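Notes for the one structure printed next.
The complex appears here minus one protein chain, its other protein chains still in place.
On to subunit A.
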């Protein structure tokens, strides 16, 4: 069967060792005079799945993009991944080479996939491990084949992105991010650009990852999915975390009016 999502092992790795995978301390980000993140503190344990929800412009994407320094955080912000700081408190002193190395520990999947259109699916997946010398070419090819099989794309390995549907492209993008064996995965509205009928195949892959014990932080508008897979939901408003807790609380019994009114709009039809 083509293009079906293969579920790897059943969820076995849900051990609750409380290893800190991500820690944000006083994360601030300004674009000129506009402070978009106003001191965000957040920590995630290994294997935890956290969803960020919130109105457009509340700073969700910026938060994710600061974690791997796609946006440079303001001076004084601290980002720790797996117990080690990413970048530097003083952005002027962050080294590009060091950042590149740390970014391999952080997988990111984008709303618009951002696959390399000049490469086939498998070449996209192999590119980063090859660049970082993560083994011989045959080893890396084997890894890429395994990852593409895992996202249900064994039959599409030599297709170029332009020959793939949006859902398939996004699954390649997930495999590409996984190829560096990241410790943490970031997903920024990865199904928002997809036709509705293609959303589920991508969510299924993400759910499989969550069940495998991947530490995942995602921004989503898919409330049902967030409720289903998240250990914790964060509601952001105006560049700060307004409310956080298990889905059963934040989504079902929100404490703040703003969360409630956001949810009443977002969960319409749920």
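Things to note:
Quick note on the criterion: a residue touches a chain if its C-beta (ideal position, glycine included) is under 8 Å from a C-beta of that chain, and two chains touch if they have at least 3 such contacts; residues count from 1.
Basically, contacts and distances are computed from a predicted model.
Of the candidates "Amino acid ABC transporter permease", "Carbon-monoxide dehydrogenase small subunit", "Alpha-D-ribose 1-methylphosphonate 5-phosphate C-P lyase" or "Signal recognition particle receptor subunit beta, a GTPase", the chain left out of this view carries the UniProt protein name "Amino acid ABC transporter permease". Set against the missing chain, the residues A:46, A:68, A:191 or A:259 yield one that touches it, A:68.
The residue touching the chain not shown here, chosen from A:66, A:79 or A:106, is A:106. Of the candidate positions A:80, A:180, A:240 or A:266, contact with the unshown chain belongs to A:180. When the whole complex is considered, the residue among A:132, A:183, A:221 or A:258 that touches the unshown chain is A:132.
Screening A:42, A:66 or A:115 against the full complex identifies A:115 as the residue touching the chain left out. The chain not displayed touches subunit A at residues 68, 70, 96, 99-104, 106-108, 110, 112, 114-119, 127-128, 131-132, 160, 162-163, 176-177, 180.
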